[in-house]
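The structure's right below; bear with me while I get my questions together.
Only one protein chain is missing from this complex, and each of the others stays in its spot.
Here is chain A:
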């Protein structure tokens, strides 16, 4: 773990506003105040699978009111940004490219011809990013969300289930009375997940794609999938991912009350988060590239906390944050080459509007058991139908 030099990153409530400011600083050094958040169209959403993803920039108003960190003073500026807790709001920038990337509709459902391109798009804007940011991502994610922890601790002893997209494995050991097998598309994150409980209590994990899971049909008591399906770039693929989860769990017995089957718990990022620092709402483009900024640690800086923790519950949860993390000089070795400049990685997200997740669950034969909104995320617990 590389926590020693990343106190800001270790804070799950790491400031989004700071990330925006830093993103602005790294991409707009002239302090124009126009942070480069990209609204990108996934292949199918462009309406033409042969087109490369379209990128549109949207002005981030927060960047205009936030102090943009002068180079060399990133640390103090980061702290300032945190304490202000400003929210980032994407203005409705009507760049032509944005207009060409309407929210997903039936018309944008992937034709089979573009399925490979959607996969390629996710390989670049999801898989490669997580491989690159895995240590820093993992260091910022350690606290289970209560709804998910409650779901897991309520399972009967001896239950067996899967955590699809387990990331660094923070849910694998929540309930020691059940057996969980984690999977993730990122081999780097899977390595973290294996060791999440310490070397003495290794977790069972595998590298697997959410659309080609190595789990037998109808055997599991449960499957959770947290902050994963919003990385799928077409609605067809999102629904296939839900279907793959449902396929893993037991069907309810025929003629029963339908409650004795296995259950899945799915969390996705919400479009409606006007109370979050990001300030997104129903008018926001649903398909976005969200920056992950890895700032380079300045050698001469002291290693001390640079941010204050925000109030519990104030953050959007640690699954989905734009975070400024500091890399470098913690790997030991004085022969390291000079650190590269700050690096911004763009992760693709589909923001779910209210009701959309439930539609996707029902479209693939799932039955919603309960659902809700939790800190900028929509979640649903669902089961299979009995026949």
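Convention: contacts are C-beta pairs under 8 Å (C-beta built on N, C-alpha and C of every residue); 3 or more make two chains touch, one makes a residue touch a chain; residues count from 1.
Criterion: contacts and distances are computed from a predicted model.
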item: Undisplayed chain, where the name is taken from the UniProt record, one of "N-alpha-acetyltransferase 16, NatA auxiliary subunit 16", "Phospholysine phosphohistidine inorganic pyrophosphate phosphatase", "Dynein regulatory complex subunit 3" or "Type I protein arginine N-methyltransferase R.t1.c1"; value: "Type I protein arginine N-methyltransferase R.t1.c1"
item: Absent-chain contact - pick from A:181, A:246 or A:290; value: A:181
item: Per the touch definition above, residue among A:146, A:214, A:256 or A:372 touching the missing chain; value: A:214
item: Touch criterion as defined above, residue of A:129, A:174 or A:205 at the omitted chain; value: A:205
item: Which residue of A:136, A:170 or A:194 touches the chain not shown here; value: A:194
item: Contact set of chain A toward the excluded chain (per top definition); value: 156-160, 162, 176-179, 181, 183, 185, 187, 190-191, 194, 202, 204-209, 212-217, 219-221
